[in-house]
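FYI, not all chains are in this one, though none of them got moved.
Think of it as A and B in the order they're written, each chain with its own count starting at 1.
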Amino acid sequence: MPRPVITLLTDFGTRDHYVAAMKGVILGICPEAQIVDISHEIASYSIAEGAYTLSQAWRHFPAGTIHIGVVDPGVGSKRRPVVIEAGGHLFVGPDNGLFTFALAAAGKWRARHLRNVRYFHRPVSRTFHGRDIFAPVAAHLAAGVDPQELGSLVRTLTKFPSALPQKSGKSRCSGTVISIDKFGNVVTNITLSDVPWIGKSPFELRVAGHIVRDFRPHYSAKTTAPFLVQGSGGWLEISLAKGHASNQLRIHPGDPVEIQKN
Amino acid sequence: MPRPVITLLTDFGTRDHYVAAMKGVILGICPEAQIVDISHEIASYSIAEGAYTLSQAWRHFPAGTIHIGVVDPGVGSKRRPVVIEAGGHLFVGPDNGLFTFALAAAGKWRARHLRNVRYFHRPVSRTFHGRDIFAPVAAHLAAGVDPQELGSLVRTLTKFPSALPQKSGKSRCSGTVISIDKFGNVVTNITLSDVPWIGKSPFELRVAGHIVRDFRPHYSAKTTAPFLVQGSGGWLEISLAKGHASNQLRIHPGDPVEIQKN
């Protein structure tokens, strides 16, 4: 039988002891768990960045994987801890919108409010539910506990205000920058299905005072001008060959993006 | 039989090959080891920060876990390499005070000077005992070698000059800042048991020119003033809701902290 996989996504960083404490708790409950870090470098308290990063990673893991997400500015306050079954995977974390993008892709979901303290690490602190609630609950799930033992069903989940692109007729689309990756590629919330004429007709993309007119199949190009590329997650990205588009063009998350067919 | 767990805490960073070399050596000796990183971002040569971080993490791991600690400014000089049994766990590293806080919590200990070169990676370099002594010794322990084969007993260990808080009567306590976490929370060396009237009586905490009078149960608060909270490790912390207390208030490790009951 394959070892159960548990992934971790947090804004804890890797300098402090927080992530290790969660892993220690998991291994104490489910020694055969295979723990994989998705990222611990989500900007502190940024539910949007956490939701985006998780949405890009979760579907590459095998069915049955348990994903712990902890970007939790409201820890200790009234927001609910939940477990969500969707797309053949399990998601464990606070009900604050962190799973919005993953669930939009996964389709149907079933969620439960984590209330059975039998599966918590006790005493539960007011400041570290990652260690005291989410890690032990995920480990018990990995060890075979049925989700229905963890709490009663929840009918609605908090949704992150989604920023879907707006189309105006068949030749215009307005979106925003949602992420900058380590290489400086500027990820927009616009996909090729929103602008199917890209790559076939001339176009103009406007962002932060720049105009981009070039669409390329990959990042390797012999031009010094910025170009558009379809990133591996499906979204359109603005890129500079061997450069850092975000820094050099001064484009930031939240900047508006306009694309128009010419 | 559960897989043996080996944790790693170093000041090596994760950019260079150092940590990977240690993991390679471990897996060559004990392929079934489950290796978990505690932190590799301890400030270079900071035994204090390493000792604090290890003390917060080790006790969450299952009994029998082997913890390798390598913050070792004296590598290659006369400081002794040791293995320490305490609290049902094993600690492997230099005898330079790195395990002081963990051992204070674990209680009774038994230590040995690592001298049996049969369990070393040879030739032993003068600059990288993490790879050549500590990783292979930990792996052999994980594979079942008895600690008494590794060297003879040691009667005293180097202690890190501990900075316990000082109480003056029943209404005052003086301590210091021992760590800043990734969120900017300012961790002091004072616990609620040192100042049991906190949360029940009015008080004033003075640090770096600021006065804090507010005690809160968790980090989620609707105030812009700094407040005191009991961190998940038990120590009192100075925090700003959704802010970075250390940067915004200019509080640094080593700063004195005074608490007085009003």
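Note that in this section a contact is a pair of C-beta atoms (placed from the backbone, for glycine too) under 8 Å apart; a residue touches a chain by one contact, two chains touch by 3 or more.
What you see is a predicted model, and the numbers here were worked out from it, not measured in a lab.
The full homomeric assembly consists of 3 copies of the same chain, 2 of which are present in the displayed coordinates.
Basically, only the chains that are shown with their structure count from here on.
Chain B has its Cα centroid 31 Å from the Cα centroid of chain A. Interface of chain A with chain B (complex): residues 11-18, 20-25, 27-28, 31-32, 35, 44-45, 73-77, 125-128, 131-132.
Residue ranges on chain B touching chain A, taken from their complex, read 2-3, 5, 7, 14, 34, 36-42, 53-54, 56-62, 65, 181-183, 217-220, 229-233, 242, 244.
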